[in-house]
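Of the protein chains in this complex, one is absent; all others appear in place.
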Amino acid sequence: MRWLGLVVVVACALALAVVLGPAHVPLADLATSDVVRSLRLPRALLAFLVGGSLALAGAGLQALVRNPLADPSLLGLSGGAGLGAVLAIALHVSSPWALPLAAFAGALGAMALVYRLGLVGGAELDPRVLILAGVAVGAFTAAVTTALVSLSDAAELRNAFLWLWGGLSGASWDSVLLLCVYAPLPIAVLLAAARPLDLLALGEEPARHLGADVESVKRRVYVAASLLTAAAVAVSGVIGFVGLVIPHAMRLLWGHRHRPLLPAAFLGGGALLLLSDTVARVAVAPRELQVGIVTALIGVPVFVLLLRRWTAN
Amino acid sequence: MPPSRISVIDDAGRPVALGQPARRIVSLSPAVTELLFALGAGDRLVGRTTWCDYPPAARQVPSVGDGLNPNIEAVIARRPDLVVLYRSALNETAATQLTRLGIPAVLVRQDRLEDIARAARLLGRLTGAERAGDSLGSELEQLTGSVRPDPEHRVRVVFVAWDNPPVVIGAGSYLDELAGLAGAANVFHDVGSASATVGLETIVARNPDVIVVLRDSATAEPPGFTRRPEWRAVRAVRDGRILYLTGSLFARPNPRAAEAVAEFRRRLEESTR
Partner (left out) sequence: MDRELILDVRDVSYRYPGAVSDALAGVSLAVAAGEVHAVLGPNGSGKTTLVRVALGLAPPAAGRAAILGRPAAAWSRRDLARVVGVVTQREDHLFPQRVRETVLLGRYARLSLWGAERAEDHAAVERALARCDVSALAHRWIWTLSGGEYQRVRLARALAQEPRLLVLDEPTASLDVRHEMQLFELVRALADRDGLAVLLITHHVNLAARFADRVLLLADGRPAGDGAPADVLTRETVERVFAWPVSIASFEGRPQMIPLRKKEDRT
């Protein structure tokens, strides 16, 4: 029943995202409208994929670092992405895909650096160190980026920050296709790690004795969650809150077992970002709100409602 | 009261008094720098910002920084008897600091043409070139009231400041005013602020004839966003009707407004031919 409800929510969110918008498109014209086909539909699909990826990565990360407050932004990836984007602009790379690719490359660089820092004794990933390293790398790259931007004369560099917090305006069928090709592998890796993550909750040693290859699981989950987050940041900038709160909300409904939790988180995150983006596009038309603000404004009341229901039981 | 005493109220409502016309002026605004030279008081300029690049003679004057967050020490080092800043929250603080140090500081608004007109008159009084200031001020005021072409034949434009997310220029800005004077209609004139983030589909729906992009320098290459798939939904992008405005003439309000309007009108006619 819960699953049915979730699927219905996702379907409604998709429908709303396609039907509603600042440009008035009558229902009868939906199928043929250029605005719908070239802009709204790919943007809706992208919102679903990005929201789902962020929530899934968040759930995996929270299990990996054994900390329910973990969020993909703690991995330091957005800092790396911002630095990549600023460098691309500073070097006047003019390709239309320059920014996303540079941001992605920057995020991967940050991921590699954090991974290296998270290895203790040269071989084992220590999740607590991972988080600290992620925060440090994120802060450092953000500082370097800010310094570059403020020291430079070019107004364009300042716009890199606009892009980084931009949201889903760059959505097109190209980016949807790209994500559809890229995302399934990291998603599959995370879903496959569901049971080992349950074991990991007991502690690394008990998990090992129960048959989990703990080192491999940690590596796989870290890399997969980072890859998903890097791609999300590259196509839609930094969108906070989804990766942190959706896993918690889904736990209230599905419990802690990761086999149902991970797919539920994906669907829930997709629905949240879809709804948020629709509100962002429509609420103050013709202007557009920053989608990260809307995810927080929508997400918090929903989360509080769920929390009250759970504590009442 | 001594006859040569000058008393004005600046755009922030602050009363400023000078015992005599200013002789050492630091300008923290490119428009003010241009105005001073236009009033024949360019030789009294002792400090400018790095953005003050017009007229060329201005570049000989020492710079006191980029002026965005005024470097008070650098300003004082020029020993000015008047400092002129554009009105902003940061600058109001700076002006207060300067006044406390005994240096008269004047804040002028700079968003629209009428602000420049008023500033011309104000600077005229402060430099003892009242007639030149009033004359320039009248010229600019006349420009703002100049006859515009028939609304139905207006060219519809959108000013794109950034592509992802799409940031357009709205009614609160100088460019919007320029568009109106040049016979164009800014499709986002209903947006009150100087700039705003809008949805791409709104741009598509409003279907402007021409996209106007501000650039620092003149290059032949179209900006990256014209090749992005989602921007191809905008007809003007598909048709290649993109107009580039470069240089300081268009970037900010300045006394050469008449020239800017004429140039803009000419470029518009060119692109819609």
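Each chain gets a letter, A and B, in the order it is written, and its residues are counted from 1.
Just so it is clear, contacts are C-beta pairs under 8 Å (C-beta built on N, C-alpha and C of every residue); 3 or more make two chains touch, one makes a residue touch a chain.
Everything numeric here is computed off the predicted structure, so don't read it as measured data.
Student: The chain left out touches which of the shown chains?
Tutor: Even though it is not drawn, that chain still touches A.
Student: Which residue, A:2, A:92, A:128 or A:209, contacts the hidden chain when the whole complex is considered?
Tutor: A:209
Student: Among A:162, A:192, A:223 or A:306, single out the residue that touches the unshown chain.
Tutor: Only one listed residue reaches the unshown chain, and that is A:192.
Student: Residues on chain A that touch the omitted chain in the whole complex?
Tutor: Touch with the absent chain occurs at residues 66, 121, 192, 195-196, 198-199, 201-203, 205-206, 208-214, 251, 256-257.
Note that in this section only the chains that are shown with their structure count from here on.
Student: Using mean C-alpha positions as chain centres, tell me how far chain A is from chain B in Å, no decimals.
Tutor: Here the centre of chain B sits 40 Å away from the centre of chain A.
Student: Give every residue of chain A touching chain B within the complex, in rising order.
Tutor: 21-24, 34-35, 38-40, 42, 94-96, 98-99, 153-156, 159, 162-163, 166-167, 169-174, 281, 285-288, 290
Student: Can you list the chain B residues touching chain A in their complex?
Tutor: Residue list for chain B touching chain A: 50, 66, 162, 164-167, 188, 190-191, 196-202, 204-205, 216, 221, 223-230, 232-233.
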